[in-house]
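Here we show just some of the chains, and they stay where they sit in the whole.
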Amino acid sequence: MTSTSQKVAGIPAAPSVRRGRPRLGEKAIEALLVLAAIVSVATTVGIVISLAVPTVEFFGTVSLGEFVTETLWTPLFAEKHYGVLPLLVATLIVTAIAVTIAIPVGLGSAIYLSEYAGNRTRAFLKPILEILAGIPTVVYGFFALLAVNPWLRDIWPSQTKPEFQNMLVAGIAMGLMIVPTVASLAEDAMTAVPRSLREGAYALASTKMQVSTRVVLPAALSGIVAAIVLGISRALGETMIVTIAAGLKTDGIIVNPIDGAATMTAYIAGAGQGDLPVDSLDYLTIFAVGSTLFLFTLALNALSIRMVRRFREVYE
Amino acid sequence: MTTTTNPRGPSSADVRAELTRRRFRPAETAFKLALQACLAIGLAFLVALLAFAVTKGWHRLDARLWENMPTGRVSRAGEAGVQSAIWGTVWVISLTAAICLPTGVLAAIYLEEYADNTRWYNRLLELNIQNLAGVPSIVFGILGLGLIARVIGLGFTVATAAVVLSLLVLPTVIIASREAIRAVPQSIRHASYALGATRWQTVSRQVLPAAVPGIATGSILALSRAIGEAAPLILLGAVTFIRFNPDSLLSAYTTLPIQIYNLIKEPQAEFQELAAAAIVLMLVVLLAMNSIAIFVRNRFTKRW
Amino acid sequence: MTYPEDPMDTTIVPPRLSAGLSLHPSGATHGGENTPVIDLADVAVWYGDYQAVRGVSMPVARNQITAMIGPSGCGKSTVLRSLNRMNDLIGGARVTGVVSYHGQDLYARDVDPIEVRRRIGMVFQKPNPFPKSIYDNVTYGLKVNKMDTGRTDDLVEQALRGAALWDEVKDKLKTSALALSGGQQQRLCIARTIAVRPEVILMDEPCSALDPIATGKIEDLMHELAASYTIVIVTHNMQQAARVSHRTAFFTAELDDAGVRHGRLVEFNDTGRIFTNPADKRTEDYITGRFG
Amino acid sequence: ACGGSGESSGEPSGAAQLSGDIKIDGSSTVGPLSKAAADIFADEQPKVNVTVGISGTGGGFKKFCNGETDISDASRPIKDEEKKACADKGITFTELIVANDALTVVVNKEATWVDCLTVAQLKAVWEPDSKVDNWNQIDPKFPNEPLKLYGAGTDSGTFDYFTAAINGKEKASRTNYTPSEDDNVLVQGVAASKGGMGYFGYTYFEENADKLKALKIDGGAGCVAPSTATAQDGTYKPLARPLFVYVAKASAAKEHVRTFVDFYIANIDEVVKEAKYVPLTAAQKTTLAAEFEAFKKG
């Protein structure tokens, strides 16, 4: 083929599709993108290092055995005990109260939004519910301490009224705080249940409730469990509500929810705001408790991620 | 023809009777009411919370909020305001936005447009981000305290706070941006490539502009979370008494949620009211941000 | 629209179906069973402001298979869903005209749609078994309809036999229905439907997701079911309509003056007539593939 | 404001505009004094950024002796080991008494059965491993009412002072009570429970006298109520105490810090009034001014 023929034909001259100069800009940009992605990995590494190093140092002084079996947490008193159980128990109690509220309220809202509400109602209600998720937790703490608690004490049936700061009120506020998380994720899971399953059920003469509870809920179960697990993990890690509303008492293992008690997060915040000096054992306790909290939420996250993945797999 | 399974001809009257028999389904009604109650509880709590803050803070919702006198002089508690906390929030959040938005969006672009997700390291990256999204904020505070303030030596400054808050909301920004990017149909990318565009040209000229509303929505929500965040900052020196506005990245600072936390602790009723007023201020800002996010989501997100 | 007989009169007209039925592969005769179970009179269906289909009048005769065919989007599924009020589930959908079932207007104010669906079951285009065991799929309808009489195991067997699935699944009733093949899943959906003993079974393209072998099985099954049930089937496959149905309704979609497409019923007749000697030019074009 | 003894802050509001940071940390009891001083000072010198942390007396000293702060607030005198820590880092300082306080033991308004407790009774309640958790265990005459205890946070000088004064050993305390650095929690907590008892600085009590009742303390010489007078003359035993600030030498060498401390001293009456503390006696005030003058020179 000659170039003359090319011109006659009005076709571009002998086409070269070979690589010209290397596209350096493209490479540079890709490197930048990788770098940005690595920030998140660096964060995790940073967290692990900043927790692990002082924690190891802490366990150089305090035995792991004492940490997990001792029932007193008094690192800042003359007679020091380093049993994390009181903090852990308080954390679990507050979380349990929160979850007891958030699961029914969250799931109920989710079922309503996904199965009952019309498009317009949903479009209106869902953002409002999401506002609840966006309110700073200090505000929840403030409200719990100064409004919910007095009210609770007023209506409290027995003589022994709830303390000024108590786990119950913190749990209630926290439960309502995680309602949107649970509701929104559970609703996503339910919406992901294919329409065809619902139609199949309706065609068998099911009522709405039957479709919701017997078909949609079971089919969305792993997604719903993931939503709940995520809610639990948020409750475990919540700090301000418990600091403000449940207090910092670390008197052995406290199980009565109308008493105040320090959760792991509240202890960290309480001890940390005094800005304990570096290198003291007091300072190290923050990291030891932080590590415990981190491990707990890590396990829950892993569980929730697996659940979400499972429910995605079912239909996709 | 005969059959045992199905009655032959039901009479019209029978059918009419059966189809129109009024069935009272109490469980059905109760269930629906219960569901509505669930929603009502959430909404009632929201309303009660707003009402409480507004009534309590009502007569402090005026120019005094802008005064710069925190809790120093009890005799003048009635004149105290939260100016330095507002400025602190503005500084910290601006810097947070400047750090986490580009990082988050770039990371999202990498994961969606460049990463080969059959590679273990990319899957790990993804898993890591999901995990990070669930790490409690106080743990980020510990990261800031142990590593950024102490080891790196940024101290208890605006910069440290912004870095910590950026890392805290980074997963949210990444996840939201990824979703927005993923929502851009493949056909747009293919059209661009078919015109001889390079990958970055395709991303920067087609994918990103189309994903902007989604990214903006996610970013606004992430930043509104950062604004309200107090726990990590408690560990990062924000609780100290500060009555001056930050003037550099290495300034000491306080923020609105922290100042609210401080005010709640004061015994004077004026300070409680000021706390309520500051809460209303913060809620107004957050509601505005949420509304903008929802508006952007509804108005500009393309349905392809 | 061509209407061979006045559908309103069918109740009093003596049965004249045998001509059409002789075409039927099984050679069954169904004389005398054309009392319309369902009757549509000037039915139109709206989605919000959009009238998807209009002017549909046709009877559905007892213990026969009535097929609806026509090009995509002409409103076959829409009309089918209007027969058991499945359209209620679509926000904004609305039915006008009269759909009567044994003379009862299905859309009358006091009619309970759940009761309607109990009597008029439905099988969908894509098999949609619940993500539960085979057994639970079949018993689901029994449970929600409180038909759980203690003889559940028998009923399950009966339903699965009725759907020609029993032999294939009898040893694994407790395993997940999702592990079945597409054809098996579709037969399971049929079993699930007949377990609640409806009078009518609506099928919306029940074979379009299936391979030819599975399709063959479902078609055989339909023949058997026609002995005890009234069946309405939507199909995009003309051969299938010709093979299985007694009567066929041909729909099409046409632009109105404003340029909006509406579906309408073009011709309703014995299947034999529709496929050998259609009255309407459009039907003929469609049948012979000259259309669309 | 009237400049007192300082050279640079001598002139009234026309004084040279200084700038710089001043870091104060330490006692939450003394914090209000330093905050008030900082707040008033800011009207004069807006470019001097004063931060006041409340890490508690102990926490404050740890930072002070680490060279992290300029001024340390303390609700008890510095301890020997803390002095040593300072010396190790080469930090020299002066101690200034800025106000008086009476650690006040408070009970619920409804606790009509009690007006006065002896030190021994308090010790029985607060000593380590105390098993007292009902009022009738303190005194059989008291009603059967569960005891709810609220006390100072473990990192506070108040805690150190109270445990030393009542239990005889610093930080030796029972642990099953609600500790808080945040006195408001203590006020609210005691106000909320009929059997509540707590202790904190006198000012917090005065602020909340409508909600709480202060107990008289019998330190061996009969029951004495906490008050300005009994705090100043020391008859409120053993819980009357002076409050301190410690100023680092190196910091005092800086003009803006020196100016601030001069201002603090010159305006001590207003500061104490704003923070609602028991003011210094005339003698104490003279000593205060003299000591800082001497420190600046020496």
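When the chains are written out, they are named A, B, C and D in that same order, and each has its own residue count from 1.
The definition used in the following text is that a contact is a pair of C-beta atoms (placed from the backbone, for glycine too) under 8 Å apart; a residue touches a chain by one contact, two chains touch by 3 or more.
Treat the numbers as computed from the prediction; the structure is a model and nothing was measured.
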| item | value |
| --- | --- |
| Subunit counts for every protein chain kind in the full complex | A x1, B x1, C x2, D x1 |
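Going forward, only the chains that are shown with their structure count from here on.
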| item | value |
| --- | --- |
| B-D or A-B, whichever has more C-beta pairs in contact | A-B |
| Chain whose mean Cα position lies farthest from subunit C | D |
| Averaged-CA centre spacing for the pair subunit B and subunit A, given as whole angstrom | 13 |
| Where subunit C touches two or more other chains at once, by residue number | 114-115 |
| In subunit A, residues with contacts to at least two other chains | 207, 273, 275 |
| Full enumeration of touching chain pairs | A-B, A-C, A-D, B-C, B-D |
| For the subunit B and subunit C complex, residues of the former touching the latter | 1, 3, 5-7, 9-12, 14-16, 18-23 |
| Sites on subunit B touched by subunit A in the complex | 25, 27-28, 31-32, 34-39, 41-43, 45-46, 48-49, 52-53, 56, 102-107, 109-111, 114-115, 124-125, 127-143, 145-147, 150-151, 167, 170-171, 174, 198-200, 221, 224-225, 227-231, 234-235, 237, 239, 257-258, 260-261, 264, 272, 275-276, 279, 282-283, 286-287, 289-290, 294, 298 |
| Subunit D to subunit B touching residues, read off their complex | 21, 25, 31-32, 34-36, 38-40, 42, 46, 49-54, 182-185, 187, 204, 207-208, 273-276 |
